[in-house]
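With one protein chain removed, the remaining protein chains of the complex are shown where they sit.
== subunit A ==
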Amino acid sequence: MSENKPESGPTVNPRVTWEGCSVLLDINDGDRLVFARLSAGSTLKIGNKTFSLQPLIGCPFGSLFQVESGKEKPYLSRFIPPTEENNVQDEGGCQLQEESRDNRAIIDNNQAQSLTGDDIDAMRREGATGNEIVEALIANSATFDKKTQFSQEKYRLKKQKKYAPRVLLRRPFSRSICEAYFKKYPARIGFLRVDALSLLLSMANVTANSDVLVLDMVGGLVIGAVAERLGGTGSVCNTYLGGKPYPMEIIRMFNFNNEICKRVLRCSVNDLCAVQNETSEQVSQHEDVCTMDSQSDEKISLSVSTEEVHLSYKNGVSDLVPENELSTTGKTCKTPKAGEKAPKEAIQSWKENGFSSLIIAAPEQDAWSLVKDLLPLLTYSAPFAIYHQYLQPLATCMNNLQLEKMAIGLQLSEPWLREYQVLPSRTHPCMQMSGSGGYILSGTRAYSNTSQS
(Lines give C-alpha, C1' and ligand atoms only; values in the text may rest on other atoms or scores of the structure.)
Protein backbone atom coordinates (compact mmCIF):
# COMPACT_ATOMS: atom_id res chain seq x y z
CA MET A 1 0.00 0.00 0.00
CA SER A 2 2.37 2.65 -1.24
CA GLU A 3 -0.20 5.37 -0.60
CA ASN A 4 0.55 4.99 3.07
CA LYS A 5 4.13 6.02 2.66
CA PRO A 6 4.40 9.60 3.89
CA GLU A 7 6.24 11.81 1.49
CA SER A 8 5.65 15.09 3.25
CA GLY A 9 8.68 17.26 2.82
CA PRO A 10 12.21 16.03 2.48
CA THR A 11 12.21 14.07 5.75
CA VAL A 12 12.08 10.38 5.73
CA ASN A 13 10.81 9.19 9.05
CA PRO A 14 7.91 6.90 8.25
CA ARG A 15 6.92 4.81 11.20
CA VAL A 16 4.72 2.31 9.40
CA THR A 17 5.84 -0.25 6.85
CA TRP A 18 4.62 -0.25 3.29
CA GLU A 19 4.76 -2.66 0.41
CA GLY A 20 8.24 -2.65 -1.07
CA CYS A 21 9.98 -1.12 1.89
CA SER A 22 13.18 -2.51 3.24
CA VAL A 23 13.11 -3.80 6.83
CA LEU A 24 15.44 -5.34 9.35
CA LEU A 25 14.05 -8.42 11.06
CA ASP A 26 15.39 -9.14 14.51
CA ILE A 27 14.76 -12.77 15.40
CA ASN A 28 14.82 -13.78 19.05
CA ASP A 29 16.11 -10.57 20.51
CA GLY A 30 19.24 -10.08 18.48
CA ASP A 31 20.15 -13.73 17.93
CA ARG A 32 19.65 -13.39 14.22
CA LEU A 33 19.34 -10.33 11.99
CA VAL A 34 17.92 -10.45 8.49
CA PHE A 35 17.37 -7.71 5.94
CA ALA A 36 14.28 -8.15 3.81
CA ARG A 37 12.04 -6.31 1.42
CA LEU A 38 8.35 -6.56 2.22
CA SER A 39 6.05 -7.78 -0.48
CA ALA A 40 3.16 -10.20 -0.84
CA GLY A 41 5.54 -12.94 -1.88
CA SER A 42 8.50 -12.39 0.43
CA THR A 43 9.27 -15.01 3.03
CA LEU A 44 11.45 -15.65 6.05
CA LYS A 45 12.92 -18.96 7.13
CA ILE A 46 13.12 -19.76 10.83
CA GLY A 47 14.49 -23.17 11.72
CA ASN A 48 13.12 -25.46 9.05
CA LYS A 49 9.89 -23.57 8.40
CA THR A 50 9.18 -20.77 5.96
CA PHE A 51 6.87 -17.90 6.88
CA SER A 52 5.22 -15.31 4.70
CA LEU A 53 6.11 -11.72 5.52
CA GLN A 54 2.81 -10.35 4.28
CA PRO A 55 1.39 -9.88 7.82
CA LEU A 56 4.15 -7.35 8.39
CA ILE A 57 3.01 -4.93 5.71
CA GLY A 58 1.25 -1.89 7.10
CA CYS A 59 2.44 -2.46 10.66
CA PRO A 60 4.32 0.05 12.76
CA PHE A 61 8.06 -0.38 13.05
CA GLY A 62 8.79 -1.86 16.44
CA SER A 63 5.97 -4.40 16.17
CA LEU A 64 6.63 -7.82 17.52
CA PHE A 65 5.49 -11.04 15.85
CA GLN A 66 5.34 -14.56 17.19
CA VAL A 67 5.07 -17.85 15.39
CA GLU A 68 1.55 -19.22 15.75
CA SER A 69 0.24 -22.55 14.55
CA GLY A 70 -2.39 -21.96 11.90
CA LYS A 71 -4.95 -24.26 10.36
CA GLU A 72 -2.74 -25.04 7.40
CA LYS A 73 0.68 -24.04 8.54
CA PRO A 74 2.36 -21.84 11.10
CA TYR A 75 2.35 -18.12 10.44
CA LEU A 76 3.63 -14.91 11.92
CA SER A 77 1.12 -13.10 14.04
CA ARG A 78 1.30 -9.72 15.67
CA PHE A 79 2.07 -10.12 19.31
CA ILE A 80 1.86 -7.65 22.14
CA PRO A 81 3.84 -8.75 25.17
CA PRO A 82 1.71 -8.48 28.30
CA THR A 83 3.09 -6.03 30.82
CA GLU A 84 3.32 -8.74 33.50
CA GLU A 85 5.98 -10.45 31.47
CA ASN A 86 8.04 -7.30 31.40
CA ASN A 87 7.81 -7.10 35.13
CA VAL A 88 9.08 -10.59 35.74
CA GLN A 89 12.51 -9.17 36.34
CA ASP A 90 11.19 -6.76 38.93
CA GLU A 91 9.42 -9.50 40.81
CA GLY A 92 12.62 -11.41 40.75
CA GLY A 93 14.22 -8.43 42.34
CA CYS A 94 11.80 -8.40 45.24
CA GLN A 95 12.31 -12.03 46.03
CA LEU A 96 16.06 -11.80 45.91
CA GLN A 97 16.64 -11.60 49.59
CA GLU A 98 14.81 -14.89 50.04
CA GLU A 99 16.70 -16.80 47.34
CA SER A 100 18.16 -19.77 49.11
CA ARG A 101 18.51 -22.10 46.15
CA ASP A 102 21.72 -22.76 44.36
CA ASN A 103 23.00 -25.33 41.91
CA ARG A 104 24.97 -27.59 44.18
CA ALA A 105 22.60 -30.56 43.75
CA ILE A 106 21.86 -30.16 40.06
CA ILE A 107 23.59 -32.75 37.94
CA ASP A 108 23.72 -32.23 34.21
CA ASN A 109 23.02 -35.74 32.91
CA ASN A 110 20.48 -34.85 30.25
CA GLN A 111 17.75 -36.76 32.07
CA ALA A 112 15.83 -33.95 33.73
CA GLN A 113 13.27 -33.50 30.92
CA SER A 114 10.65 -36.22 30.59
CA LEU A 115 9.01 -34.98 27.37
CA THR A 116 10.57 -36.42 24.25
CA GLY A 117 10.94 -34.87 20.82
CA ASP A 118 8.06 -37.06 19.61
CA ASP A 119 5.83 -35.85 22.42
CA ILE A 120 6.48 -32.28 21.39
CA ASP A 121 5.74 -33.00 17.74
CA ALA A 122 2.48 -34.60 18.76
CA MET A 123 1.56 -31.52 20.76
CA ARG A 124 2.28 -29.38 17.73
CA ARG A 125 0.07 -31.47 15.52
CA GLU A 126 -2.74 -31.07 18.00
CA GLY A 127 -2.41 -27.29 17.64
CA ALA A 128 -0.57 -26.42 20.83
CA THR A 129 0.87 -22.90 20.74
CA GLY A 130 4.55 -22.25 21.26
CA ASN A 131 3.89 -20.88 24.73
CA GLU A 132 1.93 -23.98 25.69
CA ILE A 133 4.86 -26.16 24.66
CA VAL A 134 7.21 -24.07 26.76
CA GLU A 135 4.94 -24.42 29.79
CA ALA A 136 4.73 -28.17 29.22
CA LEU A 137 8.50 -28.46 29.12
CA ILE A 138 8.76 -26.57 32.37
CA ALA A 139 6.12 -28.75 34.00
CA ASN A 140 7.95 -31.88 32.92
CA SER A 141 11.38 -30.80 34.07
CA ALA A 142 12.50 -32.55 37.22
CA THR A 143 15.07 -29.95 38.10
CA PHE A 144 13.14 -26.77 37.31
CA ASP A 145 11.96 -26.11 40.86
CA LYS A 146 15.43 -26.62 42.23
CA LYS A 147 16.83 -23.87 40.03
CA THR A 148 17.39 -20.35 41.28
CA GLN A 149 15.01 -17.61 40.16
CA PHE A 150 17.53 -16.34 37.61
CA SER A 151 18.17 -19.81 36.32
CA GLN A 152 14.46 -20.41 35.82
CA GLU A 153 14.12 -17.21 33.84
CA LYS A 154 17.05 -18.20 31.67
CA TYR A 155 15.55 -21.63 31.08
CA ARG A 156 12.17 -20.23 30.14
CA LEU A 157 13.74 -17.74 27.75
CA LYS A 158 15.79 -20.43 26.07
CA LYS A 159 12.76 -22.66 25.50
CA GLN A 160 10.68 -19.77 24.28
CA LYS A 161 13.29 -18.85 21.70
CA LYS A 162 13.25 -22.36 20.33
CA TYR A 163 9.55 -23.19 20.40
CA ALA A 164 7.93 -19.79 20.14
CA PRO A 165 10.42 -17.63 18.27
CA ARG A 166 9.69 -13.94 18.01
CA VAL A 167 10.40 -11.56 15.19
CA LEU A 168 10.85 -7.86 15.81
CA LEU A 169 10.20 -5.54 12.88
CA ARG A 170 12.93 -2.93 12.89
CA ARG A 171 13.37 0.16 10.85
CA PRO A 172 16.60 0.25 8.88
CA PHE A 173 18.52 3.27 10.04
CA SER A 174 22.24 3.88 10.01
CA ARG A 175 22.38 2.61 13.57
CA SER A 176 20.58 -0.69 13.02
CA ILE A 177 22.13 -1.29 9.61
CA CYS A 178 25.62 -0.72 10.95
CA GLU A 179 25.03 -2.95 13.97
CA ALA A 180 23.58 -5.74 11.85
CA TYR A 181 26.49 -5.68 9.43
CA PHE A 182 29.03 -5.39 12.22
CA LYS A 183 27.56 -8.49 13.78
CA LYS A 184 27.04 -10.55 10.62
CA TYR A 185 29.50 -9.36 7.98
CA PRO A 186 31.93 -6.97 9.65
CA ALA A 187 34.51 -7.39 6.91
CA ARG A 188 32.09 -5.93 4.38
CA ILE A 189 32.01 -2.68 6.30
CA GLY A 190 35.68 -2.71 7.19
CA PHE A 191 34.92 -3.38 10.85
CA LEU A 192 33.40 0.07 11.19
CA ARG A 193 31.57 -0.09 14.48
CA VAL A 194 28.49 2.02 15.15
CA ASP A 195 30.27 4.38 17.55
CA ALA A 196 33.08 4.93 15.04
CA LEU A 197 30.49 5.70 12.36
CA SER A 198 28.77 8.18 14.66
CA LEU A 199 32.10 9.89 15.34
CA LEU A 200 32.80 10.23 11.63
CA LEU A 201 29.50 12.02 11.14
CA SER A 202 30.05 14.39 14.06
CA MET A 203 33.70 15.10 13.44
CA ALA A 204 32.96 15.89 9.83
CA ASN A 205 30.13 18.21 10.89
CA VAL A 206 27.63 16.50 8.61
CA THR A 207 24.51 18.60 8.61
CA ALA A 208 21.75 19.83 6.34
CA ASN A 209 22.84 21.99 3.41
CA SER A 210 26.40 20.80 3.55
CA ASP A 211 28.29 19.39 0.58
CA VAL A 212 30.09 16.34 1.86
CA LEU A 213 32.81 14.56 -0.05
CA VAL A 214 32.90 10.88 0.78
CA LEU A 215 35.23 8.12 -0.30
CA ASP A 216 33.34 5.06 0.83
CA MET A 217 34.79 1.60 0.42
CA VAL A 218 32.58 0.03 3.05
CA GLY A 219 29.65 -0.94 0.90
CA GLY A 220 27.91 2.44 0.95
CA LEU A 221 27.25 2.48 4.69
CA VAL A 222 28.94 5.85 5.20
CA ILE A 223 27.25 7.43 2.20
CA GLY A 224 23.91 6.23 3.48
CA ALA A 225 24.57 7.58 6.96
CA VAL A 226 25.63 10.95 5.54
CA ALA A 227 22.59 11.12 3.25
CA GLU A 228 20.39 10.35 6.25
CA ARG A 229 21.80 13.35 8.13
CA LEU A 230 21.42 15.62 5.12
CA GLY A 231 17.71 14.83 5.03
CA GLY A 232 17.22 15.77 1.41
CA THR A 233 19.28 18.95 1.44
CA GLY A 234 22.86 19.68 0.44
CA SER A 235 24.72 16.97 -1.43
CA VAL A 236 26.97 14.01 -0.88
CA CYS A 237 29.55 13.27 -3.51
CA ASN A 238 30.52 9.63 -3.66
CA THR A 239 34.01 9.74 -5.07
CA TYR A 240 36.30 6.95 -6.22
CA LEU A 241 39.69 6.35 -7.73
CA GLY A 242 39.78 5.05 -11.26
CA GLY A 243 36.77 4.73 -13.50
CA LYS A 244 34.37 2.56 -11.58
CA PRO A 245 32.53 3.55 -8.39
CA TYR A 246 32.80 1.24 -5.41
CA PRO A 247 29.89 -1.05 -4.54
CA MET A 248 27.14 0.73 -2.68
CA GLU A 249 24.59 -1.96 -2.06
CA ILE A 250 24.02 -1.04 1.58
CA ILE A 251 22.50 2.29 0.63
CA ARG A 252 19.44 0.50 -0.65
CA MET A 253 18.54 -0.71 2.82
CA PHE A 254 17.83 2.83 3.98
CA ASN A 255 14.39 3.39 2.41
CA PHE A 256 15.43 6.76 1.07
CA ASN A 257 12.81 8.75 -0.76
CA ASN A 258 13.41 10.55 -4.05
CA GLU A 259 14.47 13.77 -2.47
CA ILE A 260 17.29 12.14 -0.54
CA CYS A 261 18.37 9.90 -3.41
CA LYS A 262 18.72 12.91 -5.68
CA ARG A 263 21.30 14.34 -3.33
CA VAL A 264 23.61 11.36 -3.55
CA LEU A 265 25.82 11.90 -6.57
CA ARG A 266 28.97 10.32 -7.79
CA CYS A 267 32.06 11.73 -9.40
CA SER A 268 35.47 10.22 -9.82
CA VAL A 269 38.49 11.81 -8.18
CA ASN A 270 39.88 12.56 -11.60
CA ASP A 271 36.82 14.47 -12.67
CA LEU A 272 36.84 16.45 -9.45
CA CYS A 273 40.50 17.32 -9.80
CA ALA A 274 40.39 18.06 -13.50
CA VAL A 275 41.27 21.62 -14.37
CA GLN A 276 38.20 23.60 -15.38
CA ASN A 277 39.36 24.31 -18.91
CA GLU A 278 39.73 20.69 -19.85
CA THR A 279 37.18 19.38 -22.27
CA SER A 280 35.10 16.40 -21.30
CA GLU A 281 36.88 14.26 -23.88
CA GLN A 282 40.18 14.78 -22.16
CA VAL A 283 38.53 13.94 -18.87
CA SER A 284 37.22 10.63 -20.15
CA GLN A 285 40.63 9.79 -21.54
CA HIS A 286 42.02 10.19 -18.07
CA GLU A 287 39.39 7.80 -16.83
CA ASP A 288 40.50 5.04 -19.18
CA VAL A 289 44.21 5.53 -18.74
CA CYS A 290 44.27 5.87 -15.01
CA THR A 291 43.64 2.43 -13.63
CA MET A 292 44.20 2.61 -9.93
CA ASP A 293 43.68 -0.68 -8.25
CA SER A 294 40.05 -1.57 -7.96
CA GLN A 295 40.76 -4.90 -6.31
CA SER A 296 38.71 -3.67 -3.42
CA ASP A 297 35.67 -3.94 -5.66
CA GLU A 298 36.04 -7.67 -5.83
CA LYS A 299 36.82 -7.97 -2.15
CA ILE A 300 33.71 -6.20 -1.07
CA SER A 301 31.58 -7.96 -3.65
CA LEU A 302 32.49 -11.39 -2.28
CA SER A 303 29.15 -11.72 -0.61
CA VAL A 304 25.91 -10.87 -2.34
CA SER A 305 26.59 -8.06 -4.73
CA THR A 306 23.33 -6.48 -5.59
CA GLU A 307 24.47 -3.67 -7.70
CA GLU A 308 26.90 -3.30 -10.52
CA VAL A 309 27.04 -0.02 -12.25
CA HIS A 310 28.84 -0.01 -15.53
CA LEU A 311 29.92 3.27 -16.95
CA SER A 312 31.14 4.13 -20.33
CA TYR A 313 32.12 7.65 -21.01
CA LYS A 314 31.48 9.03 -24.41
CA ASN A 315 32.07 12.73 -24.56
CA GLY A 316 31.15 13.02 -20.93
CA VAL A 317 27.87 11.19 -21.30
CA SER A 318 27.59 7.96 -19.39
CA ASP A 319 25.46 5.00 -20.30
CA LEU A 320 24.19 3.30 -17.21
CA VAL A 321 23.38 -0.35 -17.22
CA PRO A 322 20.34 -0.93 -15.00
CA GLU A 323 21.16 -2.35 -11.60
CA ASN A 324 20.19 -5.84 -10.56
CA GLU A 325 17.59 -5.95 -7.85
CA LEU A 326 18.51 -7.80 -4.68
CA SER A 327 15.08 -9.10 -3.86
CA THR A 328 14.33 -12.64 -4.91
CA THR A 329 10.65 -11.84 -4.73
CA GLY A 330 10.70 -9.61 -7.75
CA LYS A 331 10.06 -5.93 -8.05
CA THR A 332 6.77 -4.65 -6.78
CA CYS A 333 7.86 -1.09 -6.21
CA LYS A 334 10.47 0.86 -8.06
CA THR A 335 13.04 2.05 -5.58
CA PRO A 336 14.56 5.43 -6.39
CA LYS A 337 18.22 5.21 -7.29
CA ALA A 338 20.89 7.01 -5.37
CA GLY A 339 24.34 7.62 -6.71
CA GLU A 340 23.59 9.08 -10.11
CA LYS A 341 26.43 10.68 -11.96
CA ALA A 342 26.94 14.25 -10.82
CA PRO A 343 25.78 16.77 -13.40
CA LYS A 344 28.18 19.44 -14.64
CA GLU A 345 26.48 22.14 -12.59
CA ALA A 346 27.09 20.21 -9.40
CA ILE A 347 30.75 19.60 -10.19
CA GLN A 348 31.13 23.25 -11.07
CA SER A 349 29.53 24.33 -7.82
CA TRP A 350 31.76 22.02 -5.80
CA LYS A 351 34.83 23.41 -7.50
CA GLU A 352 33.80 26.99 -6.94
CA ASN A 353 32.77 26.65 -3.33
CA GLY A 354 34.74 23.68 -2.13
CA PHE A 355 33.24 20.82 -0.16
CA SER A 356 32.22 21.61 3.39
CA SER A 357 33.69 18.40 4.77
CA LEU A 358 35.36 15.11 3.89
CA ILE A 359 34.96 11.56 5.14
CA ILE A 360 37.19 8.74 4.03
CA ALA A 361 36.38 5.15 4.93
CA ALA A 362 38.85 3.07 2.94
CA PRO A 363 40.07 0.49 5.39
CA GLU A 364 42.45 -1.18 2.99
CA GLN A 365 43.99 1.82 1.29
CA ASP A 366 46.83 4.09 2.27
CA ALA A 367 45.32 7.10 3.96
CA TRP A 368 47.94 9.67 3.05
CA SER A 369 47.77 9.10 -0.69
CA LEU A 370 44.02 9.61 -0.60
CA VAL A 371 44.14 12.65 1.65
CA LYS A 372 46.78 14.33 -0.47
CA ASP A 373 44.43 14.34 -3.45
CA LEU A 374 41.16 15.01 -1.69
CA LEU A 375 42.00 17.63 0.92
CA PRO A 376 42.55 20.40 -1.66
CA LEU A 377 38.94 19.93 -2.75
CA LEU A 378 37.73 21.09 0.65
CA THR A 379 37.06 24.68 1.47
CA TYR A 380 39.28 26.20 4.13
CA SER A 381 38.35 25.53 7.74
CA ALA A 382 36.41 22.47 6.58
CA PRO A 383 36.62 19.50 8.93
CA PHE A 384 37.55 15.99 7.82
CA ALA A 385 37.49 12.54 9.36
CA ILE A 386 39.33 9.48 8.12
CA TYR A 387 38.56 5.99 9.27
CA HIS A 388 41.01 3.12 9.12
CA GLN A 389 41.20 -0.33 10.58
CA TYR A 390 44.90 0.02 11.24
CA LEU A 391 46.70 2.66 13.27
CA GLN A 392 49.88 2.97 11.27
CA PRO A 393 48.55 4.47 8.02
CA LEU A 394 46.73 7.13 10.01
CA ALA A 395 49.81 7.90 12.10
CA THR A 396 51.82 8.43 8.94
CA CYS A 397 49.07 10.52 7.41
CA MET A 398 48.83 12.67 10.52
CA ASN A 399 52.55 13.25 10.53
CA ASN A 400 52.58 14.27 6.90
CA LEU A 401 49.66 16.63 7.34
CA GLN A 402 51.54 18.30 10.16
CA LEU A 403 54.76 18.59 8.20
CA GLU A 404 53.02 20.01 5.15
CA LYS A 405 50.95 22.30 7.35
CA MET A 406 47.81 21.27 5.51
CA ALA A 407 45.66 20.82 8.56
CA ILE A 408 45.32 21.84 12.17
CA GLY A 409 43.55 20.46 15.18
CA LEU A 410 44.65 16.98 14.20
CA GLN A 411 43.52 14.19 16.47
CA LEU A 412 44.06 10.46 16.19
CA SER A 413 41.49 8.60 18.24
CA GLU A 414 40.18 5.15 18.92
CA PRO A 415 36.63 4.77 20.21
CA TRP A 416 36.03 2.35 23.06
CA LEU A 417 32.53 1.00 23.59
CA ARG A 418 31.26 -1.33 26.26
CA GLU A 419 27.74 -2.56 26.81
CA TYR A 420 26.25 -3.39 30.20
CA GLN A 421 23.67 -5.91 31.31
CA VAL A 422 21.46 -4.12 33.81
CA LEU A 423 19.23 -6.43 35.82
CA PRO A 424 18.40 -6.48 39.53
CA SER A 425 21.42 -7.91 41.34
CA ARG A 426 22.90 -8.94 38.01
CA THR A 427 24.36 -5.72 36.70
CA HIS A 428 27.72 -6.01 35.06
CA PRO A 429 29.43 -5.30 31.76
CA CYS A 430 28.45 -7.80 29.08
CA MET A 431 30.63 -10.83 28.79
CA GLN A 432 31.12 -10.29 25.09
CA MET A 433 32.73 -7.15 23.83
CA SER A 434 34.05 -5.80 20.58
CA GLY A 435 37.82 -5.53 20.66
CA SER A 436 38.15 -2.73 18.20
CA GLY A 437 36.07 -0.36 16.16
CA GLY A 438 38.96 1.04 14.19
CA TYR A 439 40.75 4.37 14.35
CA ILE A 440 39.84 7.87 13.25
CA LEU A 441 42.04 10.75 12.20
CA SER A 442 40.24 14.07 12.32
CA GLY A 443 41.23 17.66 11.71
CA THR A 444 40.45 20.90 9.95
CA ARG A 445 41.85 22.10 6.66
CA ALA A 446 44.08 25.11 7.18
CA TYR A 447 44.70 27.95 4.81
CA SER A 448 48.19 29.10 4.12
CA ASN A 449 49.66 31.24 1.41
CA THR A 450 51.01 28.19 -0.32
CA SER A 451 47.57 26.54 -0.49
CA GLN A 452 45.97 26.45 -3.89
CA SER A 453 42.22 26.23 -4.30
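To be clear about the criterion, a residue touches a chain if its C-beta (ideal position, glycine included) is under 8 Å from a C-beta of that chain, and two chains touch if they have at least 3 such contacts; residues count from 1.
As a working rule, contacts and distances are computed from a predicted model.
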Chain excluded from display, named as in UniProt, from "tRNA (adenine(58)-N(1))-methyltransferase", "CTLH domain-containing protein", "ACOX2 oxidase" or "Autophagy protein 5":
"tRNA (adenine(58)-N(1))-methyltransferase"
Selected from A:G41, A:G62 or A:P343 as touching the chain missing from the view
A:G62
One chain isn't shown here. Among A:T50, A:S77, A:S114 or A:N353, which residue touches it?
A:N353
Where A:F51, A:F173 or A:F191 are the choices, the one touching the absent chain is A:F173
Sort through A:N28, A:Q54, A:Q113 or A:T379 and give me the one touching the missing partner chain.
A:T379
In the full complex, which residues of subunit A touch the absent chain?
9-13, 15, 60-64, 80-81, 83, 86-87, 89-90, 93, 171, 173-175, 194-195, 197-199, 201-203, 205, 207-210, 228-234, 352-354, 356, 366, 368-369, 379-383, 391-392, 394-396, 398-400, 402-404, 408-409, 411-420, 422-424, 427, 439, 444-448, 453
